[in-house]
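The next block holds one structure in the form of structure tokens; read it before the comments.
Complex shown without one protein chain; remaining protein chains in place.
When the chains are written out, they are named A, B and C in that same order, and each has its own residue count from 1.
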Amino acid sequence: MKIGFIGIGAMGAGIVRNLIKAGHDVTVWDRFREPVDELATLGASIASSLAEAAQHGVVLSMLAHDEAIQGLLLDTGWLDQVKKPLLHVNLSTISVRFARKLAELHAEAGVDYVGAPVFGRPDAAHAGTLNLVVGGAAVFVVRLQPVFEAISKKVWHVGERPYQANLVKIAGNMMIASAIEAMAEATALGTAHDIDRNTMLDVYLEALFPCGVYRGYGEFIRRRQYEPVGFKLPLGLKDVRLALEAGESARVPLPLAGVVRDSLLQAMANGYEDKDWSSLAEMSYSRAGIASDR
Amino acid sequence: MKIGFIGIGAMGAGIVRNLIKAGHDVTVWDRFREPVDELATLGASIASSLAEAAQHGVVLSMLAHDEAIQGLLLDTGWLDQVKKPLLHVNLSTISVRFARKLAELHAEAGVDYVGAPVFGRPDAAHAGTLNLVVGGAAVFVVRLQPVFEAISKKVWHVGERPYQANLVKIAGNMMIASAIEAMAEATALGTAHDIDRNTMLDVYLEALFPCGVYRGYGEFIRRRQYEPVGFKLPLGLKDVRLALEAGESARVPLPLAGVVRDSLLQAMANGYEDKDWSSLAEMSYSRAGIASDR
Amino acid sequence: MKIGFIGIGAMGAGIVRNLIKAGHDVTVWDRFREPVDELATLGASIASSLAEAAQHGVVLSMLAHDEAIQGLLLDTGWLDQVKKPLLHVNLSTISVRFARKLAELHAEAGVDYVGAPVFGRPDAAHAGTLNLVVGGAAVFVVRLQPVFEAISKKVWHVGERPYQANLVKIAGNMMIASAIEAMAEATALGTAHDIDRNTMLDVYLEALFPCGVYRGYGEFIRRRQYEPVGFKLPLGLKDVRLALEAGESARVPLPLAGVVRDSLLQAMANGYEDKDWSSLAEMSYSRAGIASDR
Partner (left out) sequence: MKIGFIGIGAMGAGIVRNLIKAGHDVTVWDRFREPVDELATLGASIASSLAEAAQHGVVLSMLAHDEAIQGLLLDTGWLDQVKKPLLHVNLSTISVRFARKLAELHAEAGVDYVGAPVFGRPDAAHAGTLNLVVGGAAVFVVRLQPVFEAISKKVWHVGERPYQANLVKIAGNMMIASAIEAMAEATALGTAHDIDRNTMLDVYLEALFPCGVYRGYGEFIRRRQYEPVGFKLPLGLKDVRLALEAGESARVPLPLAGVVRDSLLQAMANGYEDKDWSSLAEMSYSRAGIASDR
């Protein structure tokens, strides 16, 4: 299939590789030259403009946040001037509010639209093992199947409306943050009671929570080292804030998300903004007066 | 091995069966006649007194809480009058404070003591697939190996001091409660945004948290039916309170445990005291004004 | 002094009356005809346009929120086209973020700008007993003294930058919300222990907190009747959200504000959106299972 792709960061690069590997004909666009050149060596075409990236009927985009999309795809007039028919698949994690607005604006512009945020980090994007959460009309999901198959291990069609996928993604990240906070509080409690943190984590990660999220972030906490970064702390804070914001718009109190938000903010205020978001564990230790060498 | 066993509830009964099955010679005691009679048909001897249950050098006990142990084993003078040498293995989930006190009292009485609370419900006790968290001197753990092997799938020796096992158990239950609360908040948020709860849970339980705790309690939340009970809500509240109490004694703030405590209390105040503790999810729904038929 | 005034709601009307009473020459503008006509009978001139309201060198505005100001004063081009020199005194409670932006935009447009939100409800506006919190250059505060004296009982100059006044106001409302929540939790606790709520409040409002905020909102809680409304619940939620947002931008965790936010959201979801914000007390009662007739 001929596909355009906008936004070649670590995630986008991995995804495009898998599209090419599956035989798709991909035209890529990015603000920067280097990442697109690299994909060109694998067979991608380079679009000289955003419009060119969208000329083949299907375009995927993977941009950092609401503001990036606003700036690139709306404020530039791209959406209104793009060649139709076009199906736009937005892989970015964005707010529910903006997702609703994007759906409206695409409808007004006569552009078909699907929200398809992913669970998985760059390594999963590269390996083609993302979980793809899709919101949009079933007809589009069927049509996109060869694309989705190339880049993910599983497609979750969670509703007819694009924003629904974004909400499932955001709420999922809120759950991950809660899992990290739970490990933090439990091990802070244990450490303060002279129990070896490694031993505790061994028990919890095998006997209670033998799943990737706990195991992955548990390793950071085990070592109390939060690099190399899996998911940067400010991004985690952003997603928890998006969950709280979505809660506010639908009148859903989220006390646990509130707790996590405060730990993440404390981390931001105390020098962890370049660390993995599991470093919020250090806030539990700091509040409990646990020395950094325990 | 000749073993005494005190306290034949649903958990104790399952454990004793596995001891017998493994060839141990078990003498059982309980306040009630029926459960011990049943075990007698499988080959257990019935002790006519607490002292008799402890005459063979090793005695296991599985009682409901601090107060039950205080009443049966301390206030009666049992501990001071028991035949020595004796090794007492306490399988109950008790407070850290009481666990420390029990260790002291056993030492004073010249009775060896091991704390060995379990992760797993009656079905796991019956199947012999408990996770056994053990605190005590290594020499006892070695000696008890044939006993532990008969009743558990894995033994976690978490420290030399008995209370450490109790803390690991309590903190683990706090983590489970947090996982339930996280599923509750996420699905309340989704439901309020017109997303199907089943679909959300499908994503989370397979893509993010494919492990027993989430899957088991997720099923209750999926159906919004909290029976048959896996772990009764007031017991869950007790364990979260024990975590907060342990936090207080070691000066460890536990905001997430505080949130869960309040949800559990709300559930107690609103008619859920006979339900599974995953019914705390209903509190998230109620606070968000989500009707009971959604 | 010749003064323009934009926005004649319940607050604005009371303030303009006091300006007229003090001998100022006021030109008023509002979307609606009725409130300005009423002030005209007291001697106010009616502006036929927003520009006309700002032609005398000083203009005060009292609008509902960020969006209203954005719509009326920015999107219309008013700020850029207004006759200069002009000093704009913004009495509205707005977000810190928007307050910063307004200060920049005024500077770019060459319009002097002061932020001056008020503590006090319409009755205080009418009585001229508002507390005025002012952020801006001292020279403006001096110049505005005759205006401020006419409408307030006290002027608090909290800093040179306009947003600082908005932050002091927002944080103050957060404190008021916390005071309400504290009365709610204390009386819920007492009621559940069969103590008369009136008696409790008598003790607290005289022995501990003999000040207007507690007394005023305590009366609502005493009667468990939340009308007539003093400050509408959604406005209270807005201000608490603005506090949390200001906390987020400066990396300040605000756990107490988070608790209040969740109670206010619960109230929104359960039918209290037209009530006084002290009705958040009912959430404490509801969570504790306290019947509505106690």
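As a working rule, contacts are C-beta pairs under 8 Å (C-beta built on N, C-alpha and C of every residue); 3 or more make two chains touch, one makes a residue touch a chain.
Quick caveat: nothing in here was measured; it's all calculated off a predicted structure.
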| item | value |
| --- | --- |
| Sole residue of C:L19, C:A179, C:I221 or C:A269 that reaches the chain not shown, by the stated touch rule | C:A179 |
| Sole contact to the chain not displayed, among C:G43, C:G190 or C:G230 | C:G190 |
| Option touching the unshown chain, where C:L91, C:A246 or C:L265 are the choices | C:A246 |
| Contact with the hidden chain (one of C:E108, C:D123 or C:E206) | C:E206 |
| Residue numbers in chain C that touch the chain omitted from display | 96, 119, 131, 133, 154, 156, 158-159, 161, 163-164, 167-168, 171-172, 174-176, 178-179, 181-183, 185-190, 192-196, 199-200, 202-204, 206-214, 243, 246-247, 250-260, 262-263, 284, 287-289 |
| Where the missing chain touches chain A, by residue | 255, 262, 265-266, 269-271, 283, 287-289 |
| Footprint left on chain B by the chain that the document does not show | 241, 247-248, 251-255, 258-259, 261-263, 265-266, 268-269 |
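The criterion applied here is as follows: only the chains that are shown with their structure count from here on.
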| item | value |
| --- | --- |
| Contact graph of the chains (line, ring, star, complete, other) | complete |
| Most distant chain from chain B by Cα centroid | C |
| Turn needed to bring chain A onto chain C - CA fit, degrees, nearest 5 | 180 |
| Same vs different contact residues, chain A with chain B, by half of numbers used | same |
| Distance between the centres, which are taken as Cα means, of chain B and chain A, whole angstrom | 37 |
| Residues of chain B engaged with two or more neighbouring chains | 255, 262, 287-289 |
